[in-house]
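Remarks on the structure that follows.
Shown here: the complex without one of its protein chains, the others still in place.
Per-chain residue numbering starts at 1, and chain names A, B and C are given in the order in which the chains are listed.
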């Protein structure tokens, strides 16, 4: 059984397109048809852009057509001011590339997730640190024109707290506020503990059902809320099944190094091997998400980076020399 | 100048109908036309119901027609479990009397105010402690029928945080959720430091512009959001002008006790006296709201009482023996 | 390589005596010499008492002589008021059995851990919910005698926040407060994800170096602080190596089920197997602790249970009918 199929079987989401792509390439050893990958290297980060261009790519990747930009920056954990500043500027640059709105645009920030559950609190935390300006245009529109965009923001909470599907709430607000763009910020599930708190994904496709840290979320995308959605996500959890899966990989790789063992391994009935894997993974069947114990600090740092990058990219008239200025 | 006029002049809101009524009666020494007052006495609380019945009452009181029930319970500050239980039950009883919805009704709780500013955080705190059930009806509607009502909840934040008028947000949600009743919870401004954290007002009129702790709020009422609104409010601040005004009252009362001074006082040009009052009150002109330093604890206690009473009153099928059971 | 040795090799702590005991018995299939185990069954919990009686037991278990009582209550996760009440009463009963102090005793509660890191915040959260009474004895000592014990409390923070070893801080305070007993509350590391938030360990030995969620902690015990220490701990994290180890166990168990495969299994060079395990576990070498994403809610519930049980057990004169009364 392929890893990609196994994950699907176990309801393990890989929210990062870059991870889904890596697994597909690992299995086939070939390019994934209909999917393009580009890479840029910075001092403290690598930016990988996955573009899903065709229906075949959509089918392979299990994600809609569009651009998925991932900033990988393990140095975020160093908690160094200059490194955070560089990553903030990189993210701001990428937001500007993807958002495609004019200077007069109105943008609604939506912080998804639950402020009472640390690993799910990224969205609300970014909202609380973001500069909101839409109401200021009632007082001095001319003065602000060209300097600030109209930014509004909401962190509606999750279904378990509100009793209302988040997409319903957002759609209701969008109908009144009529923004040109929604930017949704959400915590994601990764396929590797390394990526928690260190990879930031930006996608011009919005958020699709089954993504995110909470279960059974409805999508937040143009179809469900009636406005183009840019999604910013950060992995904050992994499925425990992923840890178990990685562990089996090492064992099997090790078996291949001994000729005798490899012969036995090759002789194994594939369905036996699949049975073992399912048994190993069964206690974690799609439900147990884990997070490192340092998660509070990681969320605090990355919420500042995302809020800072939103401030820099959304407000054309202000200076980029210090990201702390953009954080409330 | 009458106290009621002075307050209006200085933009001092008296959100509690019971206080507005008291001042009017104090000035005229007579019943206020078109307004009825009823009182019930409990062990640890007094319940006063002000009913504004006619247009004349509306004009005098500066509030719309309807019922305003105030539970005064100075003992709330004692932080005693049994006292809190009694007050919770009293509030639940009054909510049941005023809400007038059937057992199948869907109710949307709205927590107004700003969770980052303690004296304005009552609404969001009540929401975070409330039992939300609407989404459960997707799974087992028959089992819940008659036991729970469909309760949804939102704490949208304030204009300065969202950039969006709160009424706009609520109206958008109401259009999708279609509740039979909205219950809005908000922090209020009182005319006396004694009432902070100890008086709870329940009104079947919703919330009208100019009320509440934040400035320039839009109303949350049937007209603005398209659904009947029950308002639950608790004073958490007073205007500093109110403290100054109370101080002048004492001085003038004292002057009246001496025949000589009273003669002089009577001889004073009324416009001189008004000038003095304005000068005294001017540094606090409508803007400076103060709160006791114990406000965090008062909000914590009263949010539990209100959330507990909402749980008891909204869910007919559950036991009232312990209010802690209704608090998340 | 035995599991117990492997864990030691990888710096994996098993803070729960009941888990360390289980692994030892699994390996030898025999009683552990010098260690006694007793079990009591309640409606919603099982109480296991491990008593380390001899030096041989100390050596086998890697823990000092004394009693280690574990309350296992998976139902804690159900968030049901009555279940929480029962577990609170069970814990209170066990605290009373172990604390061995008279009615006039002075008790210092110490909440270990870091309030800014959710999985490490149990200790500080229990302190913030606990009833503190020592200062009240300055005002009305006679009235309180026999009803309340003198309880003081401190949550000193962790080395990274204070720059001071926690044992130094506690010793300094103990020298001035001179309590008869210290009760230290701490978050622990478990050997199974199931136990997170559901097992509570009570030990009359204090806390010993290397225990707890934070790294490199100094012990908090009679030797280091100069006062008898009762320790209350709750697992909030597991080492990622534990998940990987469990996964290998399943695989090897599965190999044993087929005669052919068993031959292979037996043919595996033990040093090869050890190499595989080390390789599998190396990315998690003693450092990566994970916690379920629901950790905030689990800590909130269990902190209430522990604070409630402390209130019930420390204050002889008050009614046990409702645990919520003992929580601040």
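Side notes on the structure shown:
Assume a residue touches a chain if its C-beta (ideal position, glycine included) is under 8 Å from a C-beta of that chain, and two chains touch if they have at least 3 such contacts.
A quick note: this is a predicted structure, and the numbers were derived from the prediction, not measured.
Contact with the undisplayed chain is limited, among B:117, B:136 or B:318, to B:117. Of the candidate positions B:5, B:39, B:80 or B:296, contact with the hidden chain is made by B:296. Touching the missing chain, out of C:168, C:194, C:278 or C:294, is residue C:168. Of the candidate positions B:96, B:193 or B:318, contact with the unshown chain belongs to B:193.
Contact residues of chain C toward the unshown chain are 116, 127-128, 132-136, 150-157, 159-164, 168-169, 171-177.
By the touch rule set out above, chain B reaches the unshown chain at residues 116-120, 193, 213, 236-237, 240, 243-244, 246-248, 250-251, 254, 258, 260-261, 264, 268, 272, 275-276, 279-280, 283, 288-297.
The criterion applied here is as follows: only the chains that are shown with their structure count from here on.
Among the remaining chains, the Cα-based centre furthest from that of chain C is the centre of B.
Centroid to centroid, with C-alpha atoms defining each point, chain A and chain B lie 42 Å apart. With centres defined as mean CA coordinates, chain C is found 46 Å away from chain B. Contact of a single residue of chain B with at least two other chains is seen at no position.
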